[in-house]
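Removed: one protein chain of the complex. Kept in place: all other protein chains.
Now for subunit A:
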Amino acid sequence: MPEQTFIVNGERVTVDVEDDVRLLWVLRDLLGITGPKYGCGINVCKACTSHINGKAFNPCAVPVGELADDDEVTTIEGLPGEVAEQQRGAHGLHPMQEAWLERDVVQCGYCQPGQIMAAVALVNRVKAEGRQVTGADLDTIRNICRCGTYTRIREAITDGASRM
């Protein structure tokens, strides 16, 4: 069986699996990294949103063989590691996670790792463009939340952006 090597949450891993298996299953079923959730498997619901080299992506739509040895995958479990220690908050987490806690965004929580990962990437992108997050930016987020936590998600992203 082919060997797949990449970096996940700062650690280099090698997995024996066919190269067409999507990364989501490699993370969840083989590596036991369960923060990224399954919600559709077709890059629609965005519950598995994670980062690759700092950008948001959906591992349900990436054959593991497409990853290079030095590609850095970050899941919700590794998100605090994307910021320097002094930027982390009271719980030792990424500022966006801290905003999420303070605003008590979560209901069932299933989509929330993906929501947070998408939010961080959105804020990074907007900041790189030298501007503030607008309502129109928030309207572009495709991550679905069936509990309907959208109001608090919007508040938390605005809050989190100010802390990032």
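Quick notes
Note that a contact is a pair of C-beta atoms (placed from the backbone, for glycine too) under 8 Å apart; a residue touches a chain by one contact, two chains touch by 3 or more; residues count from 1.
The criterion applied here is as follows: contacts and distances are computed from a predicted model.
The UniProt record for the undisplayed chain lists the protein name "Molybdopterin-dependent oxidoreductase", from the options "Branched-subunit amino acid transport protein", "Molybdopterin-dependent oxidoreductase", "ABC transporter permease" or "Lipoprotein".
Which of A:Ala56, A:Val133 or A:Ala161 touches the hidden chain is settled by the complete complex: it is A:Ala56.
Those residues of subunit A that touch the chain absent from the view are 17-18, 20-26, 28-30, 32-45, 47, 52, 55-63, 66, 75-77, 91, 93, 97, 100-102, 104-113, 116, 121-122, 125, 135, 138-154.
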